[in-house]
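All protein chains of the complex are present and in place, except for one that has been dropped.
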Amino acid sequence: MIEKYFDPSYIWTAFSQLMPFLKVTFAVSGLSILFGTLLGLLLAAAKLGKSTAARKLADAYTTIMRCTPSIVLLFLVYYGVPFLAGQFGLNLHDVHTAVFVVITFTLQFAAIMSEVARSAILSVNRGQYEAAVSVGLSPLQAYRRIVFPQAVVVALPNFANGLIALLQEGALAYTIGLIDIVGKANLIVAANFNAHALEIFIALALIYWVLSILIEQFFSLLERWLGRGKRTIKTT
Amino acid sequence: GSGDDAEGDDAVRKVKIAYDQASKPMSWIDENGKPTGYDVEVMKLVDELLPDYEFEFVGTTSDDLLIGVEQGKFQAGVKNAFWTEERTKKFLYPEEFLGLSSAGLVLRKEDENIKSLEDFASAGYSLAPIAANNAQYTVIEEYNNAHPDNPVKLQAGDSFTVDVVQWVNEGRVDGGVMIEGPFEKQVTAKDGPYHHLEEEVVYNEFDVIKTWPLFNREEKELAAAYDGAVKKLKEEKKLEELSEEFYGRNLFDVLDSVDR
Amino acid sequence: MQQSLNIPFLIDTFFTALSGVPITLAVTAVAMLIAVPAGFLLALSRVNEVPVLREITKVYVSFVRGTPIIVQIFITYASVPLILTALFEKYGIQANVYELNPIWYAFIVFSFSTTAILSEVFRSALSTVDRGQLEAAWSVGLTGFQSFRRIIIPQALVSALPNLATATVNLIKATSLGYALSLQEITLKAKVAANAGYNYIEAYIDIFLVYLILCSVVEFAFKKYEQRAARFRVQHV
Amino acid sequence: MLEFKGVRKSFGPLQILKGVDVEIGKGDVVVILGPSGSGKTTLLRCLNFLERADAGTARLGSLEVDLNRATKKEVHAVRQKTAFVFQNYNLFNNKTALENVMEGLITGRKQPKETARKKAAAALDKVGLSDKYDAYPVQLSGGQQQRVGIARALALDPEVILFDEPTSALDPELVGEVLGVMRQIAADGTTMLVVTHEMQFAKDVASQVVFMDDGVIVEAGTPGQIFDRPAEERTKRFLRRVLPDEYNYSI
Partner (left out) sequence: MLEFKGVRKSFGPLQILKGVDVEIGKGDVVVILGPSGSGKTTLLRCLNFLERADAGTARLGSLEVDLNRATKKEVHAVRQKTAFVFQNYNLFNNKTALENVMEGLITGRKQPKETARKKAAAALDKVGLSDKYDAYPVQLSGGQQQRVGIARALALDPEVILFDEPTSALDPELVGEVLGVMRQIAADGTTMLVVTHEMQFAKDVASQVVFMDDGVIVEAGTPGQIFDRPAEERTKRFLRRVLPDEYNYSI
């Protein structure tokens, strides 16, 4: 029964067909991460700052993002943004699909990132800041030279997790017609009249799996390199 | 049209024609990344006949095509669309249909005798899920509304994951709605991926249905221009050739019996 | 050319979307019921360094974390029937795999992925409990099993709760991909309703609202429970 | 009463205990002194099987076990006869003071809940915590937590209580509190083996003082012998360094 439908050779052909579209996946995730990180840092600053209104707003934003499935957010942005723009007489119809995908995942990643940054900064003992100002650094210098370098090390693993999560949520961009690797897989399946879809999906899964392992490895190397001061030396 | 003589002519209007990029053989992106398929090829011919217009083909999902045409992102779209009552409220249908589509049930060999939706429903059989935005879904739904005492079990799903021939053959469902073209290419054709199942599944046509391009409601002129062009193509039997090429059968032979 | 929102439809479809909540919750509940004990056992296998099982768990967790859930759904939906039929044929079991309601696939996929996620949640929770707690339990004469049941697990549970809440919320959100399994949950129901009049924006606003309400309630419930379970951590002095 | 012989333990290449013998009579209070890293904690942990010794035997009343090869049952039996008071308390964080003391009685010793509650309350009263039954560990000060730890050990009514630096995590004011309780328990005739840096306590309470260094017992004797007339150079050097009246300011 299985032999009738399953032909591993499709997996290999699928690889070569899918690979060229990795660059779309990378471009879209890369931009989302870049913008999402920037927005996320702003949100984190709001959450840690003195203004109650800004903090409440940032918290509410995070809750909403946490509670919205990616696919729903994707559609809301894709259809909602041009719709709203249309209400103001703005025509966004020539904007490329990828832009909406980037907007969606920027919004989502910012929420993840704001929590990563917030908890990382909080994890740096307040004494570090106090010691810095006590030797005559200004508060800004204390953050820049003492608190942030330590927070970055703490944030790295969570940042990597967020990155992997984003990459995977990005797989849903095919639903609005983006031809990244999942979109391409969709096209291959369609070109085969939906036959041998399983093999294509397996190829897709393997690509994602390898990617996420690479990301993990990269970040654990980075962490070791950045975390020199945290190295624990076993002393007797 | 896209003819060389039109270059630089101010009067030429560029319009976006969306097509479903994953609906072989009606419309899809070929190995070279170029749009093709019956629906697309007809529109290319139309383009050639319309010197005042230049068509740009935009591949997308069928959800997006519907919303995009409605919102005016695209001026028109082709996706092997049937005519339904609801759609007339959102879209402009032209006078002239685009092509014909044979809709049928894919069944196991032993169910060969089931020839219509009524038979299928009476047998209490299960049907493969159909994407909710697909007109096939509406066709079945309309049947069900007309036969409340003998409805087909209809389920919405995702076209990406449903391989009707495999599902029927496996026994995962008892039958599935399919357009003849894909079935042809998949099973009947010698190089089809399921040619080895030719003796196990059958395709029983229950209807031949006209398919239409969908126009944005503002595009009355474009639709009229289209009407003129298609009329001419039909007279030249160009469409029958394309039907033969993409569906392996000239569906215009049975045009007389088509009622929707 | 631009229309405004279809408000009556928006309201009607909100209730249609709401009617998908029981299915969403059923899938969530079943996945959790399976994943909590299974994930815990796998976490124990890593904490206690059970040879082969530990390696398998690692690969399994890495696969689930490394691949999009939609791809996991595609694969499961395409392969499980094939595999089951082959097995049934081989062992002569008379059962029809294909009479399965799609909800069973949802149970399989989401239990499979949630188990992996929870095994990580529990592993890190167990490692937050100080080893001294175990030693103290031994020193007052508790056996290993008693120590886990009465001292370690209650404490690990508390530190696991926030992550458990996140996992639950993520699971609820992930069921929105059930459309690929023809699962009659919130998203699919609203989309089918939208199809009649092509009111997609309204439908997605409704879906968004339903998830927002659902997840907020779940988060709130977890917070309340956490406060109760963590009373031993609250300082009243 | 309690006797152990030839206790050896290595961590990897590092030999921590190099053959230690100690004998304790019923009602004795034996204090172990020694510099940091000399193996005092490791010795106590081996006796309670929190670490597996590489070699050595222990005799506890009539029970004789091999510290290396003891079966699960023997380990359990030893733990039932002894109690351990941890340096950093190790109270069960998820249980109140009373529940902390009851846990070993109910789950470990299978005593009925009511009996356990009575015993636990009595033990807490003894260490002066009658008003803290329902407090969770985080709600207690360091000295109070350490006293709950002692009550938890006491309530088990063990043949020996092992104390590992019971005051080193406390601030100077709380030290007095805890040592006071221990002194009283000693006066009640409980057998105790105590690792501590509190010289005053050793002088006042110990029936025997053992000085350990580098994994061996250097010298043992009454407090008078050890503090006033130490025989070994190593002991003298150590005492000079730690006795409170003689701070050594050179770096």
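So that you can tell them apart, the chains are marked A, B, C and D in the order they are listed, and the count of residues begins at 1 in each.
Methods note: a contact is a pair of C-beta atoms (placed from the backbone, for glycine too) under 8 Å apart; a residue touches a chain by one contact, two chains touch by 3 or more.
Here the structure is a predicted model, which is why all the values come from computation and not from measurement.
Peer 1: Thinking of the whole complex, not just what is shown, which of A:S51, A:Q87 or A:N125 touches the missing chain?
Peer 2: Spelled out, the listed residue whose C-beta touches the missing chain is A:N125.
Peer 1: When the complex is taken as a whole, what residues of subunit A touch the one chain not shown?
Peer 2: Residues of subunit A in touch with the missing chain: 125, 127-128, 130-138, 141, 145-146, 149-150, 153, 228-233, 235.
As a working rule, only the chains that are shown with their structure count from here on.
Peer 1: Going by average Cα coordinates, which chain is farthest removed from subunit D?
Peer 2: Max centre-to-centre separation from subunit D belongs to B.
Peer 1: Just curious, how far off is subunit D from subunit C if you go by their C-alpha centres, in Å?
Peer 2: 47
Peer 1: Quick one: report the Å distance separating subunit A from subunit B, using the average Cα coordinate of each chain.
Peer 2: 38
Peer 1: Would you kindly tell me how far, in whole Å, the mean C-alpha position of subunit C lies from that of subunit A?
Peer 2: Taking the average C-alpha coordinate of subunit A and of subunit C, the gap between them is 21 Å.
Peer 1: Can you list the residues of subunit C that touch 2 or more other chains?
Peer 2: 1-2, 74, 78, 82, 85, 200
Peer 1: Mind pulling the residue numbers of subunit D that touch at least two other chains?
Peer 2: none
Peer 1: If you go through all the chains, which pairs of them touch?
Peer 2: A-B, A-C, B-C, C-D
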